[in-house]
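Notes follow the structure.
Every protein chain of the complex appears in place save one, which is left out.
Chains: A and B, in written order; residue numbering restarts at 1 for each.
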Amino acid sequence: MTPSPTVRTRGTLVIDVDACKGCDLCIDSCPPGVLVMTEHETNTRGYRYPRLLAGCTGCQACSQICPDFVFQVYKYETPLELPGGPS
Amino acid sequence: MTGFVPTDRPPAAPARLVDDFTPALIDVGAHHLCPGCGEPVAMRSALEAIDELGLTRRAIAVFGIGCYTAFSNNLDVEVLQALHGRAPSVATGVKRARPDAIVFTVQGDGDMVSEGLQEVLHTAARGESVTCIMLNNGVFGETGGHMSAATVVGQRTKTSLEGRDPVLHGRPILLASLLAHVDGAAYVARGLVNSAGNVARTKKMLLRAFEAQERRAGFSFVEILTMCPTGWFIETEEAPVYLEDNLAAVHTPGVLKDEVDR
Partner (left out) sequence: MTDTAVPARRLLHGSEAIAEAMIAAGCRFFSGYPMTPFTEVLEHMARLLPSVGGTCMNAESELEAVGMAWGAAATGTPAATGSTGQGLSLMQESLAEITLARLPLVILDMARAQGDYYQATRGGGHGDYRHIVLAPADSAEAVTLIRLAFDLAERWRNPVLVMGDYYLAHTARSVTIPGPVDRAVPAWGLDGSSGGSGKAKLISFLGSAKQRDDVGYDLAAHYADCAAHTSTMSREVEPLAEVTGTADAEVVVVAFGTPARYVQAAVRELRSEGLAVGTVRPITLYPFPAEAVARAADGARAVAVYENNQGQMVDDVRLAVLGRAPVEFIGGLSLDSSGFGIAPDLDVRVLKERISRVAAS
């Protein structure tokens, strides 16, 4: 049995879910592709919003492109190894 | 549900905040601009530039009329509201009365290239030490998506439903290109905000434009191509590519004139 793969994760986000308007710009702007829009869950205003997989690099592409200032971006002092990642 | 990391609170492991929700000078982040609108992205860059250059307590923004007008409520810099097309002359009056202020305009393409073409041309010719910023999405966004003087050939709008036709509607005015030929203009650049990399490049243009004003080199101008999926009748996630393929192909990005050191 092979061990579960881990993903080097250098950064993470705080996502202001209710500020999001579901525009999807962050999804395509993310270089490691670790942002995924919800499919059925919506925020209090009815918009889908992004969720984060392991593997964030803290590059700020999402926060720079987001028109609604949804993201706070953090960079870990020491990269973490987290389970899972983009499929 | 599996595989997602929590994003509802700051991380527990030691980490530093590298980008906050809003830059310092946007003290209210919520706004009613459309999903996927490029204007807040562009305005964020401008305000970050003001903040980085330490110009916060000298800045006066003169707003035109367009979707971005409502955003003037979100800023923590002094704001003077002008009429559609008329921000450059108002900015001129502000700057002449308060030469130490850093005066910049925020105007759309409908505002600046349609209604206010004369104003920006004269302000540039006079070499006024103001910085005009044009948010160019090729439409009158606030009224619902109508053809402006910057709309590109083939672009569908509510007043050019089959696409802008050169025979019926003429061709777009490429304002940054025009201004680059005006002697009074010291810095003329065209950026775009359809990717994080382009946002960073645009921010450099804004920094240089404000530097031009600081050094009284002359008129400075930054045109910023912004996404408008609503005005373009497309999905939000298609807007960055639409911008690249349609607007940026005609209103070509780059630094068109840099005589800040003259």
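Assorted remarks:
Here is the rule we go by: a residue touches a chain if its C-beta (ideal position, glycine included) is under 8 Å from a C-beta of that chain, and two chains touch if they have at least 3 such contacts.
If you're wondering where the values come from, they're calculated on a predicted model, not measured in any experiment.
With respect to the full assembly, the chain omitted from this view is in touch with B. Looking at B:Arg16, B:Arg57 or B:Arg216, the residue that reaches the missing chain in the full complex is B:Arg57. Residue B:Ser89 is the one among B:Thr7, B:Thr22, B:Ser89 or B:Ser148 that touches the chain missing from this view. Mapped onto chain B, the footprint of the missing chain covers residues 24-25, 27-28, 30-32, 55-60, 62, 69-70, 72-83, 86, 88-98, 100-102, 118-119, 122.
Criterion: only the chains that are shown with their structure count from here on.
Averaged C-alpha coordinates put the centre of chain A at 27 Å from the centre of chain B.
Touching chain B in their complex are the following residues of chain A: 9, 11-17, 19, 21-25, 27-29, 36, 47, 51-54, 56, 58-78, 80, 82-85. The touching residues of chain B, when paired with chain A in their complex, are 2-5, 7-11, 13-22, 26, 29-31, 33-41, 44, 193, 195-196, 199-200, 227, 229, 235-237, 239-240.
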